[in-house]
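Have a look at the structure below, then the notes.
As you look at this complex, bear in mind that one protein chain is not there, while each of the others sits in place.
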């Protein structure tokens, strides 16, 4: 069975290689090759999963060592895989949702002449993401980590002729690199502390070193997670990343890649458990992002950016849960999986809407679409109900657990976190209802574009609706399936550990409170966007709204401090290099030249002046001789 | 007496150079093929050297030794250790690509100029440089090395000054003036370094009474040669200065952007990927081995200079408007990493630095040569003249991107392995230096992606629309290099196997041990 693990990665990697090197002659079959190989990887995943289910909880983990990668004295990096329950969960999510989105893309990208390449990139992403989750050491994880960053870069900038897309891609990669810096420093710290960076030895040896070291490692891992998972302060790239094709937003920027940070923290649980300070920072980052993303999501009129804000906020929930320690690890992953279903579904729905609306993304130009796109409406609606936590649907179970876990943290901290998560739930209900109402309800608000083409909203083709339906199923039933009998808890507990904490309030009270804030959020949204018509041009809005539209001024800050400051720095350095460093050398040469210019003047061509110097010289010589004699 | 393999490897391109130069003026194409054939044959010989080299064997293998100038004890001594053999292989590997990429760079401007000879000269000079570089990687006699180190400047001077980049913004006269400025600057910088080294070489002979690397090192090891601390430091500085100019290390770097900007792209690759490596190689071989104490004494200052090079080079690369100068500054940043790895004095750092030399050679060659294809097509080196190339010439853009990704050390490509090793090596000995160096990773992403974005993406600019994609000759240059980058990124073991034992010898020379991991140290 172990030997199958490499196949998981090999299939999509082969796809990427074939599609990207194959050239034009594969244009007609390219999307099928990509989809089939993604599906093949999913099948391998399922086979491994069923095999794993047949074993006892303790010996489910599989290991496969392929070859020794970088062997230098004490530094031994292997290409080796580890497939335990945690990795398995991700493998199924990645390959499953990935395959669905491949199918969806067949329809979505049908009219794009570079569709083959798109599928090549998607396959590359799958391969890198799988390496990330099944690596058995941090360095190999780093390979996947940067690999998904590359795939994300290529896919965000897929429509490279648009300067905005190219800029967004670059921004995503750069911000992620800052996070990667954290990961590489963390790995170096592990190496100097433990002499290794393989999961097993590092996580077992956490007791043998000081808390300070572990806190440093934890904070660096958190920095990495912030970059990849778009958490404050490295969140700014996610909104811009929506420049990419919608299937990309669904797969990479909602369901899988952006959750890699959660994976990293849960995987490194042993380090965080032993470093409470680092955990506290994780929780704070999660809580801040949770609110940050939600507030941004409330103000955006671009449907994808509103969903991006939501993604950020939901990942904030997961990071928060992961920061709670053993109380929250399982629930972080559970929310991650259910979120993968409903957020991917929502994005695919948004893509379907855009597909029917000439790629219009402004929700103020939608309205009343439920009549034109029934399937999209229903699947999007189910995703909506799931994300706001409507009782019985996936989000209800997973988010509720996180809120409970936040309270269970205990003490003042628990109360604050609980309050934040509840507030987040209310805002989630608000902005998602807003998206729903602006898109599918009310009057139609679209107009002919500049070229006189009026959009003719229509339902998308089968290849697009079927994945949406499948994901809607997941959105509805996954949470219940996981929660009934604590199936998910028992599945993951052997890897992550679990602790019930000390809940100050009963689970029922928390659920009731969640329901109350849910109703309040939906009601406010209804009052603002459902009861009266939505203006086609955005009103000026309050100060907060305006700030939220601009991503709470984060980009302005970045622009002023980093971009402008950086430009000034490089420009002045170019100047310094030219004038100072080079100037010293050129100056030496110039002063030599000047000196010889002066000396040249002595050579004036008059025989008399040469004669004077001759006589002068003779006189000096004679004087010197006489002087020497006298002495 | 066995077959002198190393001499043969160096002699073949030297003889080839003479033969190429002697080809009649009208038969330019024959000269090109001859040069290519010679460089490929040299590659085969280098492959044999690599294969015959036994990683676990003696420190110096395939040794040759003949008396040369008896009065001064100068000997013609050759031998390779793991570091030398890796760089020898790199040199022999890159030259065919350099020749292939420069196929038309020295063609006559008018078609019917039957008496045009520079074409032959261009390829002959490249082969001459190859011969000298190979010899300098194998020389184990200090004087012999010095001669080659200096003699290399002559063909390089003519390659830079005589064959400029034809894509130039100003007038022809302006171009010629800048070119000769660059060539003279290159020569003066390196001569200045070389002369100081000459003084140190003589000083070493006065102190040690021998030029033989192995003899001096042995005498130092068993205590029969005792150098005063200050003498050792002065001699070290004399050697180091020359190598730091060549490497180049901040603030002795300013000749590189000029030289790389004005030279044709193949020559620019020759400078940064091959010739400059002699500098960093010599730091490992001569500075550390001959003057271990002084090397340790100078480490703090050198590490600071290396860190400045890393950050400063990267920042300046961001600010460049000329593609080739951008790559030149990126190289300065990378040389900072190499020096950081060497003077971190840990196994990881030094193995990483050696791998870095090889990988940087390949990745810069890939990026620079593809950039050269791009520049030839448009006739301009300014980034602002490009845009949207990706849409017109996707293969060119793709290879350029992979070259760029290698330059920013993406995992999976060869430079990542070496860069991470250098970082780990530096971090385990000097944590702060390691952390500062990681800033270089972010900046590398910045300059590479800005370059890619401005040239390749966006709307198609004027003058780009009819740009042809890569041709067969150009693909023959780009694809093998990319394949190699991927192979060495995934499976660097063939190189690490060869390099590691040599690095252990050097670590032994400087009497340093790797810092123990904290957990083990506690036990």
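Which chain is which? They are A and B, in the order written, and residues in each are numbered from 1.
To be clear about the criterion, contacts are C-beta pairs under 8 Å (C-beta built on N, C-alpha and C of every residue); 3 or more make two chains touch, one makes a residue touch a chain.
What we mean here is this: contacts and distances are computed from a predicted model.
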Report summary line: Choosing from "ABC transporter permease", "Ring-1,2-phenylacetyl-CoA epoxidase subunit PaaC", "NADH-quinone oxidoreductase subunit K" or "3-oxoacid CoA-transferase subunit A", the absent chain's UniProt record names it "NADH-quinone oxidoreductase subunit K"
Requested in this report: Name every displayed chain that the left-out chain is in contact with.
Outcome: A
Requested in this report: Based on the whole complex, identify which of A:207, A:485 or A:605 touches the chain you can't see.
Outcome: A:605
Query raised in the report: What residue numbers in subunit A mark contact with the hidden partner chain?
Result: 600, 603-608, 611-612, 615
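Keep this in mind: only the chains that are shown with their structure count from here on.
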Query raised in the report: Per the centroid of Cα atoms for each chain, what is the distance between subunit A and subunit B, given in Å?
Result: 37
Report task. Can you check the complex and tell me which residues of subunit B touch subunit A? Result -> 185, 188-189, 250-251, 253-254, 312, 315-316, 318-320, 347-348, 351-352, 388, 390-391, 398, 405, 410-412, 417, 420-421, 423-424, 427-428, 431, 434-435, 438-439, 441-442, 445-446, 449-450, 453, 456-460, 490-493, 496, 500, 504, 514-520, 522
Query raised in the report: Can you list the subunit A residues touching subunit B in their complex?
Result: 20, 67-75, 79, 139, 142-143, 145-147, 150, 153, 157, 160-163, 165-167, 169-170, 173-174, 177-178, 180-181, 184-185, 187-189, 191-196, 205, 208-209, 213, 566, 569-571, 573-574, 577, 581-582, 585, 589
